[in-house]
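This report refers to the structure that appears directly beneath it.
Only one protein chain is missing from this complex, and each of the others stays in its spot.
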Amino acid sequence: MSMGYQRRWETRRQAGGSAADEARDSYYGLPAIHKPHWKWSIVLYFFLGGISGASYVVATLARLFGGPELRPVARAGRYLSFLTVIPAPLLLIYDLGRPERFHHMLRILKLRSPMSLGAWGLLAFSLFSGLSALTQAAHDGLIGRRGPARLLRATPDRLVGLLGSGPAFFLSGYTGVLLAATAVPLWTKNFLLLGPLFLSSALSNAVTALYLLLAATRQAGSHALERLERLDRLALLAELALLLGLRANSGPVIGRPLDAGRLGQAFRGVLGAGVVAPLLLQALARRRHGAIAQALRLLAGLLVLTGGFLLRCVIVFAGHRSADDPHATFELARKR
Amino acid sequence: MGIKERLRTHVGRVPNPVSEATRQAHARIRGAEVTVSVCPYCAVGCSQLIYTKDGRIIDIEGNYESPINGGTLCPKGAATYGLLTSPLRETKVKYRAPYSDHWEERSLDWAMERIAQLVKQTRDVTYEETDEHGVPVNRTLGIGHLGGATLDNEENYLIKKLWTAGLGIVAVENQARI
Amino acid sequence: MSVRASQGDGRAGTTGARPGALGFLTDTTLCIGCKACEVACKQWNQLPMDDFGFTGYSYDNTGDLGATTWRHVAFIERVSDREGRRPTRLKAFQSNWLMLSDVCKHCVYAGCLEACPTGAIIRTEFDTVVIQQDICNGCGYCVPACPFGVPALSLTDGKAHKCTLCYDRLKDGLEPACAKACPTDSIQFGPVEQLMERAKRRVADLHAQGVTEAYIYGDREVGGTGGIEGLNAFFILTAPPEVYNLPAQPELPQRKVLPAFLSTAAAALGLGLAALLSLRR
Partner (left out) sequence: MPGLGARLGRGGATTTQQSLADSDCIVIMGSNMAENHPVGFRFVLKAKTKGATIIHVDPRFSRTSALADLHVPLRPGTDLAVLGGIVNYVLNSERWNSDPFFKEYLTHYTNAPLIVSEQFKDTEDLEGLFSGYDPEQRRYRTETWQFAAEEAEQDHGPNAEPSSAPVDMTLQHPNCVFQIVKRHFARYTPELVEQISGVPRDLLITVAETLLQNSGRDRTSAFCYAVAWTQHTIGTQIISCCALLQLLLGNIGRPGGGILALRGHATIQGSTDIPTLYNLLPGYLPMPSTQAGHRSLREYLATEQPPTGMWFNLPRFMVSLLTAWYGDAATPENDFAYDLLPKISGDYSFEAMIPMMADGVMKGLFCLGQNPAVGGQNAVLVRKALANLDWLVVRDAYEIETAAFWYDSPEVRRGELRPEQIKTEVFFLPAALPGEKEGSFTNTQRLVQWHDKAVDPPGDCRSEPWFLYHLGKRLKELYQDDDTPKGRQITALTWDYPTKVLWDEPDLQAVLKEINGFTVADGKPVSSFRELKDDGSTACGCWIYSGIMPEEGYNRARNRRGDDKASLEWGFSWPNNVRILYNRASADPQGRPWSERKRWVWWDPEQGRWTGYDVPDFPVDKPPDYRPPEGARGLDAHAGDKPFVMLPDGRGRLFVPSGLLDGPLPTHYEPWESPVGNLLYPKTPRSPVAPLFERPDNPYHEIGDPRFPYVITTYRLTEHHTAGGMSRTVPWLAELQPEGFVEISPELAAELGIANGDWVVVSTLRGEAEARALVTDRIQPLVIHGRTVHQIGMPWHFGYKGYAQGGIANNLSALIEDPNSRIHEAKAFTCNLRKGRIGREGEHPL
């Protein structure tokens, strides 16, 4: 018997109920498919990878179109992107059953496998993110003035940023495709929504993180912060729409883990505290000034980031739950 | 492998990169010695093939030639390899002295001699030459024997011969009774 | 159960099995639930016993396919009717106590194989699907990518495992261990095309004998649906697939890859535009 789910006799059974009764609605309630083994490290990877990619995009756009006010945004975005991408491969390797064979991920390139694409995409993006961060560091004089620093300063950072934005978007969104292309009912049922959802959440997380960083370090002016907040609002609204769409699209059986138990609470928490509440708090903050507004924005930012992490937890673990539910599997694969 | 071939097998929509180990894969019974045996479990009488390499059993399977099992086996028959190699298999003589609470390891020779002595002792004490009417019975009821239905015919023959004809042990019984 | 006729996609045959493909026909109507297949498989592949215990699931104490169980016999009791009456006149062959020896389906298009990022999972010269143990790094992506719940990660070696259709034996022209052991020929091994012909004849025979419920699971109508294009290891069943814990019309998960990427790209465009508009001076 595979690991990870309880035997029925450890749970309550009814007196007089027979083995036949237990196999009436499903095969003793046993899962019809195997869920993945993914735990916190993968959830964290999804979260950090999302921020990394999205902050790179934001940095690039800020650099390209933001004018001088947004210079700090571009700078912070490049650093944030690089810092959050560093743990990504480590988290992935840690999750492997045979970590010493991590390099087998780059043995092939398989276009039908989101994970294979993801491995290459992560590699490519890391190069861009690293290059951009180093370039930024060179500009900022953090790595001296000569030798490589000079070379770096000479790189066309806007072009690099433009080219790197492809992989950056990819890294923020492919994880949704990775989940979608499985037999896990909750994920595959929402195959068109997961990528956009992860992308919009990544964007709001990245923007929020940048906002908090810049606000805390007083690096950016109020215009810059306003623009960031505008973007955050749009991303959050997109996320809200996608979350509601996801719940509706899942239906009563496949979507059950989004309603029931702790995961249900968490899902409602993501919606309420992670998306709706920040929107409201931001709106409130816009009508206030000074410390109150700052506190409201800080709270909103923290809620967004927490919600972003929680969202990935909910999607991953509710997926596990739906994989353990044979009714969800059968609902997905029922005769048409 | 050329670079072109390598690209073809390693990059693409669904490439199919076969490893060296896969190319080399083969059945472990290739080139093994084969011995014909009979399943030791029930009485259906399935013929088995025991594959050995370097004096070790590496596999036991059904024998296609048999008109009874035609290569097939039941779960017990299919587990015969496990019967011979289970981690619980005992390969040492164990001895428990009277009133002792533990096993002791003893040599096979010691055990054989001790058993022979005990048989003689018990037999000498309990031997009946005649019954109460003076009819020769030449037997002992002091020793009994159980087992035989999982042993070979030749073994049963030797048991019956030694115990009953040689030592007068009459309470010789096997699982046919149960 | 009645399986609806296929939508008629114009392709001949009931599966997309490649010529010369080898596979299993598991005919549950001949299965006596002896589990010889489970043991023969473990014996040949030297798989350890599972962490076991009494389940109460009829006579099934192994539960499902796993890293160390590559054949698994399911037991479903259908003895009484709703009023608790036990039958005496039974349908021909297996009835009322359903037993099925489940196994990797060796799909014509396999989710696990397409998911595998290392190329550990390959399609062999016999058209079977095998996880190369010298390559697998235990990423575990094949596990949820299988619509039948077949591959699983081993707790001991960290790698994914499943039925190899005895790849090593096939290389030496030997029959897979489970099919060889099966005492009642419930498990039959051979070229899929021949097995499919045999299965159709068998189902027709069963229908003639009053077993009108019998059908093939693993063609393009049921089991091998949604881009899977049929199963190289297929079954004859007499109850709806779900009864045996099998999905009726599963899909190849990788069918979702392209549309999912497209929707994500569209979202990227949208969000990128939103970002551009928000951030621009």
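Letters A, B and C mark the chains as written, and numbering starts fresh at 1 in each.
Here is the rule we use: a contact is a pair of C-beta atoms (placed from the backbone, for glycine too) under 8 Å apart; a residue touches a chain by one contact, two chains touch by 3 or more.
Just so it is clear, the model here is predicted, and its values are computed rather than measured.
A.B. asks: Counting contacts across the entire complex, name the shown chains the missing chain touches.
C.D. replies: A, B, C
A.B. asks: Given that one chain is not shown, which residue among C:Pro183, C:Pro250 or C:Gly272 touches it?
C.D. replies: C:Pro183
A.B. asks: With the missing chain put back, one of C:Phe24, C:Phe93 or C:Phe234 would touch it. Which one?
C.D. replies: C:Phe93
A.B. asks: If the missing chain were put back, which residues of chain A would it touch?
C.D. replies: Those residues of chain A that touch the unshown chain are 8-9, 12-22.
A.B. asks: Please give every residue of chain C in contact with the chain that is not shown.
C.D. replies: Interface residues of chain C facing the absent chain: 30, 32-36, 38-39, 42-43, 48-50, 52-56, 58-59, 61-62, 77, 79-80, 84, 86-90, 92-99, 183-185.
A.B. asks: For chain B, enumerate the residues touching the unshown chain of the complex.
C.D. replies: Per the touch rule, chain B residues meeting the hidden chain are 33, 35-48, 50, 52, 55-57, 60, 65-70, 72-80, 82-84, 86-103, 108, 111-120, 122-127, 129, 131, 133, 135-178.
The definition used in the following text is that only the chains that are shown with their structure count from here on.
A.B. asks: By C-alpha centroids, what is the most central chain here?
C.D. replies: C
A.B. asks: Nearest whole angstrom, what separates the Cα centre of chain A from the Cα centre of chain C?
C.D. replies: Measuring from centre to centre gives 33 Å for this pair.
A.B. asks: Nearest whole angstrom, what separates the Cα centre of chain B from the Cα centre of chain C?
C.D. replies: From the centre of chain B to the centre of chain C is 37 Å.
A.B. asks: Which chain B residues sit where two or more other chains touch them?
C.D. replies: Chain B, residues with two or more chain partners: 10, 14-15, 17.
A.B. asks: Which chain C residues reach two or more other chains?
C.D. replies: Residues 114, 119, 135.
A.B. asks: In the complex, go through chain C and note every residue touching chain B.
C.D. replies: Per the stated touch rule, the residues are 34-36, 38-40, 43-44, 113-114, 119, 122-124, 130, 132-135, 167-169, 171-172, 174-175, 177, 180-183.
A.B. asks: For a test of understanding, state which residues of chain A touch chain C in their complex under the given definition.
C.D. replies: The contact residues of chain A facing chain C are 1-3, 7-9, 13, 18-20, 22-23, 26-28, 30-38, 57-58, 61-62, 65-67, 69-70, 73, 95-99, 101-102, 104-105, 107-108, 110, 112-116, 118-119, 165, 169, 172-174, 176-178, 180-184, 187-188, 191-196, 199-200, 203, 227-228, 230-231, 234-235, 238, 323, 326, 329-330, 332-336.
A.B. asks: Give the list of chain B residues in touch with chain A in this complex.
C.D. replies: Going by the criterion above, the answer is residues 10-15, 17.
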